[in-house]
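For reference, the structure discussed in these notes is given below.
What you see is the complex with one protein chain gone and the rest in place.
Order as written gives the chain letters A, B and C; numbering starts at 1 within each chain.
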Amino acid sequence: MKRFDADAIGEKLLRKLAGHTSRRSMVSRLGLALVAAPAFPLLPVSRAEAAKPDRSPEAKTAFARNAQTQDDTKCDYWRYCAIDGALCSCCGGGIHSCPAGAEPSPVSWVGTCINPDNGKAYLIAYRDCCGKPTCNQCGCDNADRETQLYTPQLNNDIIWCFGTQSMQYHCSTAVLVGGAE
Amino acid sequence: MKRFDADAIGEKLLRKLAGHTSRRSMVSRLGLALVAAPAFPLLPVSRAEAAKPDRSPEAKTAFARNAQTQDDTKCDYWRYCAIDGALCSCCGGGIHSCPAGAEPSPVSWVGTCINPDNGKAYLIAYRDCCGKPTCNQCGCDNADRETQLYTPQLNNDIIWCFGTQSMQYHCSTAVLVGGAE
Amino acid sequence: MKPHSAYVYGMCATIAACAVSAGSAALAKDPHGLEPEESDVVTISPPKPDWFFVRGGWNVDGTGIYDGKTGKMLGMVASSQLSDMAIDPAGKYYYVSETIWSKGNRGTRQDMVSVYDSSSLKLVSEIAIPNRILVNEREHNFILADDGKLGFVYNFSPASAVNVVDLAKRKFVKTVELPGCAALIPNPGVGFSALCSDGSMATVAAPAGKAQITHSASFFPANDDPIFENFAYDKAKNLAIFVSYTGLVYTAKMGASPVISAPFSLQEAAGYAPASTKPLSVDWYPGSRQPMAYNATTGEVFVLMHMGEYWSHKAFGDEIWVLDVANRKVARRFPLKDPAAHIGVSQGAEAMIFINDEKGKGTILDARTGEEKHSIDAAGSGIIVAAAGS
Partner (left out) sequence: MKPHSAYVYGMCATIAACAVSAGSAALAKDPHGLEPEESDVVTISPPKPDWFFVRGGWNVDGTGIYDGKTGKMLGMVASSQLSDMAIDPAGKYYYVSETIWSKGNRGTRQDMVSVYDSSSLKLVSEIAIPNRILVNEREHNFILADDGKLGFVYNFSPASAVNVVDLAKRKFVKTVELPGCAALIPNPGVGFSALCSDGSMATVAAPAGKAQITHSASFFPANDDPIFENFAYDKAKNLAIFVSYTGLVYTAKMGASPVISAPFSLQEAAGYAPASTKPLSVDWYPGSRQPMAYNATTGEVFVLMHMGEYWSHKAFGDEIWVLDVANRKVARRFPLKDPAAHIGVSQGAEAMIFINDEKGKGTILDARTGEEKHSIDAAGSGIIVAAAGS
């Protein structure tokens, strides 16, 4: 069985993670800030290989075993393996679309979720949509590989609204960034 | 049976209603503003005597029949016949005391409540305590003789925080102003 | 069929909400691809007759926009605590009258009408105004003139007045003092009207100009049997419809001198004796925080009713009574599963009722049959406004 190799997710994904919004100048500024802080871990890179548990895509978490691919307005939709908040799909937006009047954050936390249709792992950027009051629909709190603030890009509690006009949290999207293997 | 004579409550009560807080300059300013607007009804003065129903203190409302005089942290305490909000008595304050850090509004809405111990009606000033987030304890919404915004001093939905440093609603007191007969 | 389908079907046994998605579970294809995606932002259409606008509630900002047919949320108008919303009759803007302090609960007070584009839902402008009233749960503290060019915002300092706002020019015009009156009523071609504590109706003609105030004769006992501020207005008939605490129904043909009808009893219209203001008398009464909604197509008023004694006008509704105003008959009564705090009725061809409770649970009923169509968790626990008819 192929083990999930977090280290194989390279720096090349930085720009993808940073998103493709119209706020490119903001994105590049943030990108520089992140790159300029070398000890800030950009991606889920394990530094404790010895203690690393079996986390191959095949040895699925409880979420992954039960995930579905049909309905992105339910918490068990496969991409939502580490989402926390209101699903934008239930708020007038979509899986990668902010509801009207909200603005996607160019930076985000990430998850590595397994698509049950093909068994492959994908990197998901959970971009918060910002600038409107909380959409209280479809609250989910999944936590596969979700960690603490000292690894912020893997923490789903932070208000990920940077580079947006307002930092008010509205809802969260789950944007497919690429394959994680 | 003596009928409750709302008209007997005269303008002399204005100053009492306006409260005895330390913010006296504000009080007199507000008092002037109220007096300067003659059509603004200062007190529950009925202008429709013909249609006036029997509302003597003796013909008690459901609230008055069930009111108690022992526990001012319960919604059925007699003075709360027209209160709406959190009881300051449950928030660290008291029946006429704001919790620490809050400030009593010098103006308020009023109720006419019957003390079951002596059967007499009293004028109660429901002074809001202002300047702190809502105290969520002991929420009550009693409505004896409570009316609509066009008679604001008898409406208990308004945020009665005028002349206070902050207009944020914290809780409500029930200050005894005097007899209502 | 992929293995997960079994899971989806298996889930249906335990999760009620699954019934909705079971139909699509047969699809084996993910609605989305597996190629990298870009983030974007949607726009929405101007308000439609099937739409409801539901306020979050006391502590919850925002006004959710729901499609009454599907029960789905379409978007949200940003609205702060104690704000009021009005909808541009042309459908181009949502107007939010709000009060914001520069430091949350302290600092500088800033009252304004915030203008949102109805398609992008983005903030377009802020129009500074003075001293709007701070109160939760009202529809008639912010109304618009018929042509949408003027807005009227109730002002309480604590003396009563009305702020006149030029929405076309996006500027504050003036404050009209209106002692002892509140609850603003549209009055096309004249200005606006309001209910007063002496039992009269005040009419303000040319509010942006001379602002001449006239009063009707006193027609209701304002202290003893007040009229709910949550009244209805029929634009086509230029008619305002009021209900009092005891269930007396008044209508007013609006104009420079509004013509107010003699009232009739809602309870009599349902076959009961009229309700009483007397203690120790149990009746059905109208009540709750937003007791009444109106469908202009059918001329029906939908009233939240409860059993109790007088002065129980804030009690939540256990039934909806549907009053045919013209014929003075309660045509239908819908018992409710849970007591309702607010009610709205859509203006589309197949009218829907939206009710909610204090916990924010929203329920959509067929306005003709009372049949439950949708149940929405956390829909909002504040007032419900229906979009205008087409």
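As a convention for this text, a residue touches a chain if its C-beta (ideal position, glycine included) is under 8 Å from a C-beta of that chain, and two chains touch if they have at least 3 such contacts.
This is a predicted model, so every value here is computed, not measured.
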Chain not shown, its touching partners among those shown: A, B, C
Touch list for subunit B against the chain that is not drawn: 16, 19-21, 66-74, 76, 78, 90-104, 115-118, 120, 122, 127, 129, 131-137, 139, 170, 173, 175-178
Residues of subunit A (touch criterion as defined above) contacting the omitted chain: 6, 30, 33-34, 36-41, 44-48, 51-55, 59-63, 65, 84, 107, 131-134, 141, 143-152, 154-155, 157-159, 161-162, 165-168
Touch residues of subunit C, complete complex, unshown partner: 59-61, 78, 80, 100, 102-107, 110, 123
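One rule holds in what follows: only the chains that are shown with their structure count from here on.
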Computed distance of Cα centres, subunit C from subunit A, in Å: 38
